[in-house]
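Next up is a structure, given as structure tokens.
Up next, subunit A:
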Amino acid sequence: AETSTETEEDTGTDAGVEVEAGEDVIKVGVLHSLSGTMAMSETSVRDAELLAIEEINAAGGVLGKQLVPVIEDGASEPPVFSERAAKLLQQDEVAVIFGGWTSASRKAMLPVVEQNNGLLFYPVQYEGMEASPNIFYAGAAPNQQIVPAVDWLLENKGTDFFLLGSDYVFPRLANQIIKAQLEENGATLVDEQYTPLGHTDYNTIISRIRESKPTVIFNTLNGDSNVAFFKQLADAGITTDDLTVMSVSVAEEEIRGIGADVLEGHLASWNYYQTTDTPANAEFVANYKEAYGDDRVTGDPIEAGYFMVHLWAKAVEAAGTTDVDAVREAAVGIEFDAPGGPVKVDGDNQHVYKTVRIGEIQADGQFNEVWNSGEAVKPDPYLEGYDWASGISAE
Partner candidate 1 sequence: MKNVKNLQIEKKPVILQSDKLSVRFGGFYAIKEFDFSIPHGELHFLIGPNGAGKTTFLDAVCGKTKYSEGTLMFNGTTNLAKLKEYEIVREGIGRKFQAPSIFPFLTVFDNLELAMKQDKRVIPVLFSRMKASDKAKIDEMLSLIGLKEQKNVVAKTLSHGQKQWLEIGMVMMQEPNLLMLDEPIAGMTEEEEEKTGELLLELKKRCSIIVVEHDMDFVRKFAEKVTVMHGGQLLCDGTMEEIQRNERVMEVYLGKKGEQANAKAL
Partner candidate 2 sequence: MDGMIIQAFNGVSLGSILLLIALGLAITFGLMKVINMAHGELIMIGAYTTYVVQVIFAQYLPATMFDMYYFLAIPIAFVVAALIGMLIEFTVIRHLYGRPLDSLLATFGVGLILQQTARSIFGAPNVGVQSPGFLRGGLEVMGVTLPYIRLFIIGLVIVSFLLLAWFLYKTRNGRKIRAVMQNREMAQCLGVSSRKVDLITFAIGSGFAGIAGAALTLIGPIGPTIGTYYIVDAFMVVVVGGVGMLIGTVAGALGIGIFNTVFEYWTNASMGKVLVFALIILFLQWRPSGMFSLQSRSLD
Partner candidate 3 sequence: MLKLSKLEVAYDGSTVIRDVSLTVEPGKVVCLMGRNGVGKSTIMKTIMGVLQPVNGTVSYSDEEVTKKNASYRARKGIGYVPQGREIFPQLTIYENLLLGLEARSNSEEKINEKIYEYFPVLKEMKDRRGGDLSGGQQQQLAIARALVAEPSCLLLDEPTEGIQPNIVSDIQEVIKDIKRSQVNTSILLVEQSFDFAKSVADYFYVMDKGRIVYEGEDLMEEKVSQYLSV
């Protein structure tokens, strides 16, 4: 027996959107960590998703209906993500969930969306090795971020790699890929180090860096540790003259928390930067700043959060219904002119074609793009297109 009052309460208080009960709205779930350690990254993504929802509503909604976001807090805890996903699907009966950041949160939601035949759009680059029929992956697969970055580094920066990551799934798996790739290319792995999540003392790591003298550090540290690492690296007097750090989890938002002064000259690999020069982006950045303040910055996961809402909306329009199976089918091949360049949903694995971009950090905290893939790269979460990776994806 469903209690209707409860449902109304849930939606009514969320995000300040007044709901007129009835058939002419579509409820969508927005599930990110608003508290706990992941809040610092995820709140901005939520903001971008809400922005997209507003835009769609302003343009007349989806199928003529307004979208009503139901916002939930995943509290940086995977079981909470799983609980709230179940709540959104069972209780609020949302048409789709936009949410998650860490792989742990995605893995927690995965069985829930599968069992309830729901839809999840996930906005963050991740380690691959997954393709659930109920999830659309708007972030980069490894071949859209890591692999091209390593190729570029080998060509431009040197062959002595130091792999540094936080001790969890994404860095471990990313580094396996990198190691295979290095071996394939005859490059050298000088050291591989992991630090616990939230680690803040990098003295010892820096000593190791000094000893092993890499030309490249491939950095898969998680948010907060990046701050400590880069500050301490700079204090130790190690500059871009000595080596280059390539990061895959440092975007504009993180740069502000680290301080551009210590990052200048280091690199990152993403599919989007605030400085990416497309007409869609100029508008997106302007709208985002207008909505949330001039001092805010955009970044890759923010952009992914933004465009994936639009992708879903287009898929619903194409399907003519919010029914999950119909939307899933209709989504294949859907394209959208995202701020980071055109994106397209892949039919094989429900990931997204994206342009790969390598950027150098500037003194103002923005990126200067030094390379891009030209066209959108096909996602390959299992790295099936790379022989050298066969040992990793082997079942």
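Candidate entries met the following condition: all candidates are chains of the complex that A comes from, given by their letters.
Throughout what follows, a residue touches a chain if its C-beta (ideal position, glycine included) is under 8 Å from a C-beta of that chain, and two chains touch if they have at least 3 such contacts; residues count from 1.
Quantities reported herein were computed from a predicted structural model and do not represent experimental measurements.
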item: Selected partner (touches subunit A in the complex), from 1, 2 or 3; value: 2
item: Residues of subunit A touching candidate 2 in the complex; value: 34-37, 39-44, 167, 193-196, 198-201, 203-205, 207-208, 210-211, 223-224, 227-228, 231-232, 234-237, 253-261
